[in-house]
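Every protein chain but one is kept in place in this view of the complex.
Going by the order they are written in, the chains are A and B; count residues from 1 in each one.
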């Protein structure tokens, strides 16, 4: 019984007796300074870099956003190719819904009154012909404009080409106007409404800030220096902030990113969480390795003639696509990242002592002797 | 030679002799309890908070998703302004493709038979005129409706305004119907098909869950209480779940987020990974600082008359844009985060001992004396 009692006591002792490493104090101010200085460095790293610069004590969340855009402005074109024409939003913004990506038409090749019929191909090495034998019925060249009918017909008084079944007359897209047709599009404005959410922190924000009133919104225009909070942007201003020239870009089209950065530190009062706008051209302007430079696409308006035949107006639209890109990471104090970073830094504090100790080891014999000679200098605590 | 041998032996000793800190056991149950209790707190933090609550041992990945939507329903309108008209999906859903963002038309201002021509401006301070001198040819006011022709013409029998070149007749968008035209849109339903992927974990999921069969899908309707897994939503229900009234919202339009949360713990059987639906209005309803409240956009249908002249029907469409927003983070056990979190926690365990030790230090002299008097009580282990 005494044995079991002894065992029990041992257990209690093992569990509840406090155990601490014996340490040795070396009264050498030089070594002590190095030691404390290294500790200071670690502490500075933790406080200065990890906490202040990197905010590593924060949990993070990425933004969820919703964007609406509304373009305003009108233009008037009067060129030799087309009738004088007035353009409003319903004409030049595609698609019309005002999504996060909208396209403003600035230049175009219009091919009106196309219908399903037969016409001669444009002359090229593979389409010119002498007689019907050169044209294969049903053949379709991927670089051609339609399905060959097998006939060889006059393209002009001097050239004969294979006839194709296609939407005729064919589009002549080499005759793109040198100056953008809707050059005045540079004065259009766009209102961007953006609301964001950080679901983890239950934070909701808008790019129309609380301190802005309606009368200001009716007349303001974004300017990085004077009106950095105005959500109304002049297209010319956007393009020039991206380092491009609107008139240049308008001829062949391009893609322009309106980048809204919602990176926020939510530890402070939420009112400090502002959007930051930046602008960048997203397509490549003039690189060597570029296919289909600029930005264009084809769409058609379909009509029916009185006798029921379908015709269409094919439009090869060149213009600027504006992509509103919202990104951001919000940080807020979180216990787990704090613990992890502090813990890791503590490891380094203990590493410091280990490291200095190993240096000390090399002076082993010397110190040892020292202990023997002057017990006062080295005091083993406890 | 004996010297080199001695050096070699020292190296071996240095490498393979095990080195351990001398520790001291203090047989004080009070201090021991505090020590163990602090250790317990650290362990509880690690096990309870880091592992169970925060799941810090997991690697995470964000969701990639694909959404299709399909609206069903039809409406009938019979107002004094317009002919009686039947509306189906192809009429009121814009764009028709059923993307993650779809717009349901609920109200509108229709301006039919517009053509490129000349008409008097609406009377306002800047557009009323007495004679042609008040109107400048080619001038276009950003708040006006077109390009001034330089003539001053009769707007009504009493008012003269500048004539403009524009799509005439001009749109009168102040006459928005007070009650939504397509009020019955609240009974439309939308089927949302959503498939998600977590590429890092090679997980694929769908919002049509495996245990759901086709016959259920044909008749079910989402209800948080009774049918939480049904992917078919009644528009009215969505809007009311977001805390809004459909008929109110339908008049001036708005944006409604259908938020699908795919946050999952993939450590358990994958079947537990379910989508959670929530609904939130994304635009601001009635704030002080609001420009263009609600949601509307203009689009046009283009026609050609028998004599080839282009006319259009301009529609200022008010309605609700539904944005399906899919987000989520999946977590799965990962060795690196586990190690990092355990390691950091271990640092704190060692911090505990350091801390208690420094407390102990203050009792230095006392304990020291103690050792001298009763060698039995304090036993230095090895």
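Definition applied: a contact is a pair of C-beta atoms (placed from the backbone, for glycine too) under 8 Å apart; a residue touches a chain by one contact, two chains touch by 3 or more.
These figures come from a predicted structure and were not determined experimentally.
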Contact partner of the left-out chain, one of A:110, A:153, A:183 or A:344: A:344
Which one, A:116, A:154 or A:214, makes contact with the chain that was left out? A:116
Quickly run down the residues of subunit B that touch the omitted chain. 12-13, 15-23, 62, 64, 66, 68, 70, 72-74, 76, 83-86, 88-91, 95-99, 187, 191, 193, 195, 197, 199, 206, 208-210, 212-214, 217-218, 231, 301, 303, 305-306, 311, 335-336, 339-344, 346-347, 350, 381-382
Omitted-chain footprint on subunit A covers residues 21-29, 31-36, 45, 49-50, 54, 56, 62, 94-95, 101, 103, 116, 140, 142, 146-147, 165-167, 255, 257, 259, 261, 280, 282-284, 288-292, 295, 297-300, 302-304, 306, 312, 314, 321, 323, 325, 327, 340-341, 343-348, 350-351, 353, 356-357, 360-361, 364, 367-368, 371, 378, 380
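We take it that only the chains that are shown with their structure count from here on.
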Give me the C-alpha superposition rotation for subunit A onto subunit B, in degrees, nearest 5. 120
